[in-house]
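All protein chains of the complex are present and in place, except for one that has been dropped.
Every chain is named by a letter (A, B and C) in the order it is written, and numbering of its residues begins at 1.
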Amino acid sequence: MVGGGMGAFIGGVHRMAAALDGEIELVCGAFSSDPDKSKTSGANFGIQPDRCYGTFQDMIRREKRLRPDKRMQVVSIVTPNHMHYPPAKMALENGFHVICDKPLAFNMKEALALEKLVEKTGLIFALTHNYTGYPMVKQARQMIRHGELGKIRKVVVEYPQGWLSTHVEASGQKQAAWRTDPKRSGIAGAMGDIGTHAENLTEYITDLKITELCADISIFVPGRQLDDDGNVLLHFEHGAKGILHASQISAGEENNLNIRVYGEKGGLEWRQMEPNTLLVKWLDKPTQVYRTGVGALYPEAQAHTRIPAGHPEGYLEAFANIYRNVALCIRARMEGEKPNPLYTDFPTVQDGVRGMRFIERVIASGKSKSKWVGF
Amino acid sequence: MVGGGMGAFIGGVHRMAAALDGEIELVCGAFSSDPDKSKTSGANFGIQPDRCYGTFQDMIRREKRLRPDKRMQVVSIVTPNHMHYPPAKMALENGFHVICDKPLAFNMKEALALEKLVEKTGLIFALTHNYTGYPMVKQARQMIRHGELGKIRKVVVEYPQGWLSTHVEASGQKQAAWRTDPKRSGIAGAMGDIGTHAENLTEYITDLKITELCADISIFVPGRQLDDDGNVLLHFEHGAKGILHASQISAGEENNLNIRVYGEKGGLEWRQMEPNTLLVKWLDKPTQVYRTGVGALYPEAQAHTRIPAGHPEGYLEAFANIYRNVALCIRARMEGEKPNPLYTDFPTVQDGVRGMRFIERVIASGKSKSKWVGF
Amino acid sequence: MVGGGMGAFIGGVHRMAAALDGEIELVCGAFSSDPDKSKTSGANFGIQPDRCYGTFQDMIRREKRLRPDKRMQVVSIVTPNHMHYPPAKMALENGFHVICDKPLAFNMKEALALEKLVEKTGLIFALTHNYTGYPMVKQARQMIRHGELGKIRKVVVEYPQGWLSTHVEASGQKQAAWRTDPKRSGIAGAMGDIGTHAENLTEYITDLKITELCADISIFVPGRQLDDDGNVLLHFEHGAKGILHASQISAGEENNLNIRVYGEKGGLEWRQMEPNTLLVKWLDKPTQVYRTGVGALYPEAQAHTRIPAGHPEGYLEAFANIYRNVALCIRARMEGEKPNPLYTDFPTVQDGVRGMRFIERVIASGKSKSKWVGF
Partner (left out) sequence: MVGGGMGAFIGGVHRMAAALDGEIELVCGAFSSDPDKSKTSGANFGIQPDRCYGTFQDMIRREKRLRPDKRMQVVSIVTPNHMHYPPAKMALENGFHVICDKPLAFNMKEALALEKLVEKTGLIFALTHNYTGYPMVKQARQMIRHGELGKIRKVVVEYPQGWLSTHVEASGQKQAAWRTDPKRSGIAGAMGDIGTHAENLTEYITDLKITELCADISIFVPGRQLDDDGNVLLHFEHGAKGILHASQISAGEENNLNIRVYGEKGGLEWRQMEPNTLLVKWLDKPTQVYRTGVGALYPEAQAHTRIPAGHPEGYLEAFANIYRNVALCIRARMEGEKPNPLYTDFPTVQDGVRGMRFIERVIASGKSKSKWVGF
């Protein structure tokens, strides 16, 4: 693991997600840019002292020297955006698979370089757009792929949060500080941090690519340097249209990612904060409440469910689905087998490139006076 | 009443809304352009045969000749859009107050003419943007006016319906037929029929005027002549931003008008289909569930509630609030008194002009290649 | 109308419910036991002064002397429980139909006497167990009658309120005062006021009669004389079992009447505070959200719906369904026709007798040491 020392938010999430299914063991790490902190954190996580490294370079170099059956197999990168590319690149170049937090990189150039490197090395690269790990998201995708809603006409995707409603980064809050800092976050704030999740979820569920967009990007909190709110009109392939909005100043909202998709025959609605429910709406028939684990769901939804219906599965379980699938793919590869296609579904470097393009285009559109910007 | 013969939808709504509080009596009408139908309908509504008129012209002329204490006092216009202006104009010119269904008129020119006529005559003119009649909408407006949410930053207003997902107008469905017909509906379909409700609700609750907009207007159903879907970015006075979308092809949606408003200190959320609930969200405090009739609501909300908490008040009650308020204003005027300010709140001809401008600008923006169109 | 002067709660409800459909006109009343108050109230309701009577005796006597086409046709009784029987008896004996608020009477003896009188006179007698007037309640009843849920096994019906959590009757609150006074309310408090609604709703929806019960009846608020809470186990015909609880000390609850019924094949759930939704749950299939006005509902549900789907219909509309149906039945009788069976559905004197028996038995069981008390 690179990053994710004690006190970090997303590092802990990755560790719990990795541990849940007993498929992955945390064996080493460069948990902090400060070597002492890295060691203390590692000790706390139960890592052998000699595998708590001071830098990711050190980690990759020294792990590579270990016997193949002893060394780490996949590098998990949980640092701020500007520190995704260097360790990802080095890991790939040294033959390690990578699991990387989103967005993929600091900028488009890095993203494209990683894409090439993954193609060249043939290694596994997973991006933790974790919301696609929910069983009901997979059910939604399959229902649309199987034509149950008919041709898709309209999509509304929202990601409102309220936690940056005040100038909290000025107080030194760590999560806020780097996310609002162009040097660590890149050209976008909210649009990169959560807008890309919305974009990824939309393309995943609908299987439609965004073709152009029109964005109204704002900074509401005085003193802030990056966008904390964005409203975007979307055009998709095949004539579908949509709206995406993401916000970190929607006071009182927690993490209210949600999506509605309307086709010629029906519509569906999914809300991350109640992720085990998928509403499916029909023309002139009662709405159906699809639920994790209930009834004849698509195999893709069932394969990502762990416990019987009515026992809520949450964020960590969805996150863990990515780790579990990566682990199964790595194992299949080690054993020279084809992985079970039900478990090969996780976001890839290509999804990451889409996300970086979204950031680039949405920020460009925000500055543009013409209506539509191509994607 | 002009229009609203048997089988019409909105005419019956107006009649029930008018009857609810016992303040208004239906005494005469020109219920159909077909004089026979008008008579049959009138008989069915319990109207004296000699006051069931064949045309609105007839009705206005002959009612005017009756003794002041016998004749009708207010004309209710419940015809399709192209037939709002002629009876409204004639009623005002002959000294009758008017209650008119929305949108105000067939086009902007008619709207401005009516506005002038109302100013000139000093008569009461109410427009049935009925959703502002709900107690929790009035509570929302007052909370914002009293600064409880702080300065407003963002508004999201939605009006999805699904009933025009297919080419239902081809089957002769009466409601669909005139709404999708440019000769009766005007230049807009969904944006006029329900988009104006969303626009009116937004300006009512926030007390902020839209200053410019950017619209993506669509016709999804083959063969349809007017828009059945629109996604709109909004700019408001004082820097607030927003999104408005209205749709009649959102398959499986009933009448899901809803609004969320976010300020510096908190946010609120109201949904028409569960109208007795108003969610009020705070920075780092539990969300509050405001409910019709519960606790210390603003007098404006209390004055528009009829029954104790927990007994749901619905669409007709909100609609009836407009009729009741108009009746109380007319009565106060007749008695030479000032009306109780709690009961003077109903949408006016000015709101109607705003609505017609919205239609005009949103359709213009839909055709424009530049991003922003002034309002 | 007997009772329901200005300031009363349920009288106003009856007036609005009667007015909604234009089928019933309020023509006279004895609105208060104080003749002056009665006159003032009547004037306020727009009643001719000579038909605002000082007593119900006066009203019945003098109305009877009017020409049949001029006099009142049905007496609406909206007084406290101890004043149901005298006017109901006199009205029936003088040939007037009756609409009476619930519970039917002050005690069982009165109830049985009324039942006989209705049988003997053949007059129409409606009891305003208004909750059975909701379209989705009618849908629920029909689904069960048509066997969609299979044989019924279990019923859970609840009616929690919180408004009597404190000794509010001591403050002179009028609604609380008579409801907690054994001289006006009878032997039961909460169980009579709202327990009977729960009992009626249950027997209406399931079409099963309660055969025995076991009750735990409490007075929680010090100084109160009648029950403010009751928990009851139920046995029904054909082996079904259930729970009924009603409470006026469930702090923070508004008027949360709700029912769940489970059969061999499925279950259903209806909640009065969101009355346009009926959840239908299946073994191993997605739950369905039935909604007022959506899809192929039973004709009984459709016939009690006034407006298109998604426009919420509430308490007054359900109440008005009773008044409308009574009016249509009276009219059919006057015209010598059979009423349309879709509109003959309203609670009767027999339902009232069931309710009075419920009160009697539930209070008896509350005092009993043996488990089951027959119904």
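A few notes on this one:
Going forward, a contact is a pair of C-beta atoms (placed from the backbone, for glycine too) under 8 Å apart; a residue touches a chain by one contact, two chains touch by 3 or more.
Model, not experiment: these values are computed from the prediction.
Across the entire complex, the residue among C:179, C:245, C:291 or C:361 in touch with the chain not shown is C:245.
Of the options A:158, A:199 or A:313, the residue whose C-beta touches the omitted chain is A:313.
Taking the whole complex into account, chain A touches the unshown chain at residues 9, 12-13, 15-16, 19-22, 26, 45-46, 161, 163, 253-256, 272-276, 291, 293-294, 306-317.
In the full complex, chain B makes contact with the omitted chain through residues 279-280, 284-291, 294-296. Seen from chain C, the chain kept out of the figure touches residues 149, 153-154, 156, 158, 160, 162, 165-166, 214, 216, 218, 220, 229, 231, 233, 235, 241-243, 245, 247, 249-253, 260, 262-267, 280-283, 287, 368-372.
The rule is simple: only the chains that are shown with their structure count from here on.
The distance from the centre of chain A to the centre of chain B, with each centre set as the mean of the Cα atoms, comes to 43 Å.
Within chain C, contacts with two or more other chains are made by residues 291, 294.
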